[in-house]
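All protein chains but one are shown in place.
Read from first to last, the chains carry the letters A, B and C; within each, the first residue is number 1.
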Amino acid sequence: MALAAERQPVLDVQAVRDLFPILEQRVHGKPLVYLDNAATTQRPRAVLDAMAEFYESYNANVHRGIYAFSEKASARYEEVRSKVQALIGAAAPEEIVFTRGTTEALNLVAQSWGRANLREGDEILVTEMEHHSNFVPWQMVAKETGARLRCARVTDEGRLDREDFRANLTGRTRIVALAHVSNVLGTINPVADLAREAHTRGAIVVVDGAQAAGHLPVDVRALGCDFYAFSAHKMYGPTGVGALYGRLDLLDAMEPTMGGGGMIGEVTLERTTWADVPHRFEAGTMPIAEVIALGAAVDFLLDLDRETIRAHEERLTSYALARLKSCRGVKVFGPPTTAGRAPVLSLASHDVHPHDLATVMDRDGVAVRAGHHCAQPLMRRLGVGATARASFALYNTTDEVDAFIRSLEHAEAFFRGS
Amino acid sequence: MALAAERQPVLDVQAVRDLFPILEQRVHGKPLVYLDNAATTQRPRAVLDAMAEFYESYNANVHRGIYAFSEKASARYEEVRSKVQALIGAAAPEEIVFTRGTTEALNLVAQSWGRANLREGDEILVTEMEHHSNFVPWQMVAKETGARLRCARVTDEGRLDREDFRANLTGRTRIVALAHVSNVLGTINPVADLAREAHTRGAIVVVDGAQAAGHLPVDVRALGCDFYAFSAHKMYGPTGVGALYGRLDLLDAMEPTMGGGGMIGEVTLERTTWADVPHRFEAGTMPIAEVIALGAAVDFLLDLDRETIRAHEERLTSYALARLKSCRGVKVFGPPTTAGRAPVLSLASHDVHPHDLATVMDRDGVAVRAGHHCAQPLMRRLGVGATARASFALYNTTDEVDAFIRSLEHAEAFFRGS
Amino acid sequence: MVAEKIDRVARPGEIPSAVGEAAREPDELDDLYREIILDHYRCPHNKMAPGATDLTCSDRNPICGDELTLGIEMQGPCIRRVCFEGRGCSISMASASMMTDVVKDKNVEEAKDWIRTVKDLMKGVGRKSDDELGDIEALKGVAKFPVRVKCALLCWSVLEKALARQDGTRPAHGEEKGR
Partner (left out) sequence: MVAEKIDRVARPGEIPSAVGEAAREPDELDDLYREIILDHYRCPHNKMAPGATDLTCSDRNPICGDELTLGIEMQGPCIRRVCFEGRGCSISMASASMMTDVVKDKNVEEAKDWIRTVKDLMKGVGRKSDDELGDIEALKGVAKFPVRVKCALLCWSVLEKALARQDGTRPAHGEEKGR
């Protein structure tokens, strides 16, 4: 596949779209305009084929199997670890733990590293723009350990308030947990800088990469983070799987959060020893087909080249931001330009409730999401109960942005009664 | 589908096999004889189609979505809850929590119910035949809470020692955790009786149904258990998903073990309230495609009728037991007849190590598993390091049992040098 | 269950079953957003802060987080007046607006009957004639939009809660569930 022409990073969007059969669908008689990519992306045929190939030609449980299917499945499963390592620039495949998704990955860190290292009086610093999955787990472990949860503010422009971040980063901060990209504002946080500040204070840095992994080039060592979590289903992979990157020395010292098959060394009634990382954290039968399909998604992303993808999505975002400027009564949250901004656009209309917007737009074939986007603290900060959110992926086009704007105007007119 | 002719519960095995394209494969030039069904079963086309249909025609994240795909996906996802409820005879769909599999389900009970209810001096009773997934989680929570883990013995015939069970069931026992079916011995435990005894002592009963759900009619209310866990991939469903049944009043009183999207009521910096059950326990994006495909697996099982399946598998087991009797130097573990026995056969050869057996049999196209089967305490009880295990599913035939015996004899001869 | 609203032009060689199953209904949007609903939404009746002596009660739609507060002026077993405030979509606001009209000057039993009527309406079950329903009839179309049913019922559940609190009974289980 050479969809990204060499030396000129322009995506051949039509060729990309052909890899996603679902995009040909019509909804309510209208061509589908799928703009809920921050919730979940669609999957290219290669990902579905990888899964089908597993189920149809070598389906077996992995590890310990001595017969052909199982050996092949095990080898493929472990290969994906190296693929993910390459995708995010980890130092070793052992630094990649497969999970159900971002949420499980973040909970794993909170429950294993957090429980073992937090004491009464310690602090955990999150930001106001966190998804509940990077907020509630910290709140839970804080409650359990007596640590205090602090929350750095977001500016009116939708960026992290660096002053407030610094003010909340104290000598007692043990963990800084923040999103690489906000799923509401699209804000790309300056993780490398923040990690440096956090490390000088002796805190570890946990990054929620759910909205970044499928959209930006990610290099965990350049970011300098200690943990990085993401979900396959938001980066063209299947549901049911994700990954946690953890620095090897940290993972090595951590206790497992679940017990079961495959994560043990030796089991006796008296005591059990753990397997080495990463298997220590992969109890029971893992989502095998899903991990293998995640491998195909990683190939897909690397093949298209993430700089090229990013450039395409920046163009879409910038075009959408410009067009939204002319929509009366519509407020767009988050950074006003594409600098430090991923392709996620949240908006509120003066006259129309986000859910009404979404319902009307659905009837025009335009799939956007309305709600609090699992970010209630941020909703409170923005002074709204919900927003309507459009989020782009590499297969979206400026024509689709036009359709989105048209539909938004249709909805506005419908409720305004003009 | 009417593969089970009415009033005469005989499975049309050839018709069933046609639903599993993978069974046509050849391995090392030999027809595949897949006998590792206790590790994972194969999936019928209907299950793969359900997953493909989701990905190709309405792939979206569930809940809260206001557009067509998401509404359809959400409805299908929740429908599966009712299907699983029907499959296992739960009282309400809310009693079904989706998990990654049996292992996560059992850990959930240990960590939520266990942590909240166990005190120093309390006891947890397991059996010697437990899979690590129903052993290690209890050991972990025992260590954490100061409770004591006790273990009821297995008789020489591979059944639970009822006397020893009673002796270990004390007034301090809070939890009895046991397998419905042993994944090594095939033993079907008399769960209903044991649950009654446990309940009179005031303990709750947690059943590991991993090896039962795809093979026996299961009725959690008839069994009288409080929790029941199983995995889709062992009952013709996909990897990456399973379910926990929990009595509604118990679930209602339980804290979640993971925080994140979808499991909250309201989130503020100060405190978070939880969603109602079962969503309280389903944090983050769930394995949506996998849940939907699990629904197809449930339909498949109910369609074929589990009594019919059971009868077929009993015939295979009984035939295999009889044929194994004539194999010199081969010891079969577990109950000697099919009464109270599921289609799992573990054996040890006097002359050949289980891993060598499995390697030679693989070359004959026969896939069996060798190892400790994640049951090290049981291996110790049996006085072996590992066993070779053949396990049948509804698509296996007596011809395949013959191929298995032939291959076993081949392996024996090969190593004996005769 | 949700109506199938996804269709697709079958590609050559495709199994027909993968294609959307139901016929599309291009005017369903108008079924949901009937003119009467939009009118109530644009100019809601009795949308104001509760009085100091009102019986007040609030609840939240767990799906969207929107919140609604009722202020009820009782006189013995009789509801003199209901007002509401809060944030919500057109359906929830219109439903609340209509409710304040319909339960005004009704006694508690009559109000409870209205609650049952609207709940049944959301299941597609009619207990009253269109004439009797009056404006409320316009809520019928919501039944086809499962995710919006909770919007229409939000004010009615709050009313139920308020009346239950008033006479010491608890609301029927069920509607409060879910997320």
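One rule holds for everything that comes next: a contact is a pair of C-beta atoms (placed from the backbone, for glycine too) under 8 Å apart; a residue touches a chain by one contact, two chains touch by 3 or more.
Please read these numbers as outputs of a predicted model, since none were measured by experiment.
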item: Left-out chain, listing which of the shown chains it touches; value: A, B
item: Identified contact with the non-displayed chain, of A:262, A:354, A:371 or A:385; value: A:262
item: Residue, one of A:58, A:98 or A:392, that touches the chain absent here; value: A:58
item: For chain B, residues in touch with the removed chain; value: 21, 24-29, 352-356, 359-360, 363, 370-372, 376, 379, 385-386, 414-415, 417
item: Touching residues (missing chain, whole complex) on chain A; value: 53, 56-58, 63-66, 68-69, 71-72, 74-75, 79, 94, 262, 265-266, 275-276, 279
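The rule is short, and it goes like this: only the chains that are shown with their structure count from here on.
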item: Centre-most chain [mean C-alpha coordinates]; value: A
item: Far-end chain from chain C, centres as C-alpha averages; value: B
item: Separation of mean Cα positions, chain C and chain B [Å, integer]; value: 44
item: Whole-Å gap separating chain A and chain B, where each centre is the average of the chain's CA atoms; value: 32
item: Sites on chain A at which at least two other chains make contact; value: 21, 25, 27-28, 355, 359, 370-371, 376
item: Of all residues in chain C, the ones touching two or more other chains; value: 5-6, 8, 20, 63-65, 148
